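Selected chains from the complex are presented in situ; the others are not included.
Note that the chains are named A and B in the order they appear, and that numbering of residues resets to 1 at the start of each chain.
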Amino acid sequence: MCRWMAWLGQPLLVEELLFEAQHGIVDQSLHARMGAEPTNGDGFGLGWYGTGAGPAVYRSVSPAWADANLRDLAAHIESQLFVAHVRAAIGSAVQQTNCHPFRHGRWLFVHNGFIAGFDILRRDLMLAVDPALFAEVQGSTDTEVVFHLALTFGLKEDPIRALEMTVGLVEEAAGHHGIAGAVQASFGVSDGASLWAVRYATEGRARSLFASGDVDAVRSLHPDNPRLQRLSPDDRLIVSEPFSDLPGVWREIPEATAVTVRRGGVLEERPFHPRPIASAVDRTAPSSVPDA
Amino acid sequence: MCRWMAWLGQPLLVEELLFEAQHGIVDQSLHARMGAEPTNGDGFGLGWYGTGAGPAVYRSVSPAWADANLRDLAAHIESQLFVAHVRAAIGSAVQQTNCHPFRHGRWLFVHNGFIAGFDILRRDLMLAVDPALFAEVQGSTDTEVVFHLALTFGLKEDPIRALEMTVGLVEEAAGHHGIAGAVQASFGVSDGASLWAVRYATEGRARSLFASGDVDAVRSLHPDNPRLQRLSPDDRLIVSEPFSDLPGVWREIPEATAVTVRRGGVLEERPFHPRPIASAVDRTAPSSVPDA
């Protein structure tokens, strides 16, 4: 379990949403309310688009609530599009290369959830990653492999379709190994211009995911914040857990749904259907372990 | 470039060799003299056999010279067999899972050197790892993959032979990709009873490797240290770089040579010959990336 948030809108100091929002993402690192795990203290990451080429990423193994640098950066970085993630490790090491967001070129990727039986599936899934991308996988999380599968399946052309193929592949591989409930996820993706988010679970209820309903919703988070009172209809927040408890502010994204947020506050919703990839994992290939 | 050392002999406080020896391994983290890179500040590791089941490992991304915990542990841990490693990262991340020694059951593994073109070879080499061991690879170094290849090739039965097969496989894979000078290495291995060390380079001069010549050699390191003056012929040190500059103390292990150190101070030497593994990497297997 983890928590994440994404902002697309007018330029904001990152701290406005990370630290100053009621029950914001940093507060959720210590006291999350929804889902199985209230503490997300196994590192965090912040990715943003702004000055310089491509997205910047700051990742740390410290709990977000205790990281003095994060507080400072958030107070001095302004961005129109940023993504933050707090991590609760389930099995893999607490290290920077396991912290989200993951990055490839202009792309950022975050995930709340897990691949069931990842230890068993890891080799099959790594094999399905484009060999040209293989060496780019630097950590040991399921998420980083999922991201590289999605890149393999055309994330840059159609992020939702690529994630549908990725989930299809994972479910297929899991089925082959007799693993139930393969995918549990909310995913977030960005290329610096748009945001995509997916809520999906192979079985049962998926990780929660919410979008800010409209400008009034976000404004009401901070009645006394002049900056936020200047919000326009172009601004949109996606969060795995609402920042405040105000009823009526947040719009829950349904199960098995993908949303696209574009500049101008446009939010499009569509069903998310995993696509089976019959040949993605060649199970008949001889093991490469030598006979010798 | 890294540096490592291994002790097999009477029980010693670890600090005697880590901190109190002249130009010991921690001093080498800051001021190494041999080889290309004088600073080995990208983390370190200590593995030891003693109280508790199997080897203990303490690894940190701090430079060894600055780690307060290492100094304390070294002053309070006594062992008959321990291995220490200081790291100079060349490309892969500075993270605990990339620090040596690597461990599998009772086995510890350290490496000074590199696999040339590892980014290119990584996928082929990972594919050759026993699938049952694949998910155990938690970091992103060449060394961890080499260790798991050696486990795949029977490290537990015959460590030198398994490393000969591993190096053979790496050289073969490198040749396939047109990469020259595939392996540059001194390796260290232990199961808690014996030590094995290998010095080998595909091309050119291999990383340096030395064994303590005899008891008098080690005694002369610490003329004023009563504990070391009690050394017996059962004690043996292997180091990638001599601890002191005293002439006559250290015996250089020749190129392309493997040594075995057994209890009682026994040191056996034999040639190290990579063994080609014709079928280890199935280069004709279809890529597993889906056509869809």
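The rule is short, and it goes like this: contacts are C-beta pairs under 8 Å (C-beta built on N, C-alpha and C of every residue); 3 or more make two chains touch, one makes a residue touch a chain.
This one's a predicted model, so the numbers in the text were calculated from it and none came from an experiment.
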Complete-assembly copy number [criterion: all chains share one sequence; 2 shown]: 4
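Convention: only the chains that are shown with their structure count from here on.
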Chain A on chain B, rotation in degrees - Cα superposition, rounded to nearest 5: 180
Whole-Å gap separating chain A and chain B, where each centre is the average of the chain's CA atoms: 38
Chain A partner contacts - residues on chain B that touch it in the complex: 92-93, 95-97, 118-120, 122-123, 126-131, 134-135, 137-140, 152-153, 165, 169, 277-282, 285-292
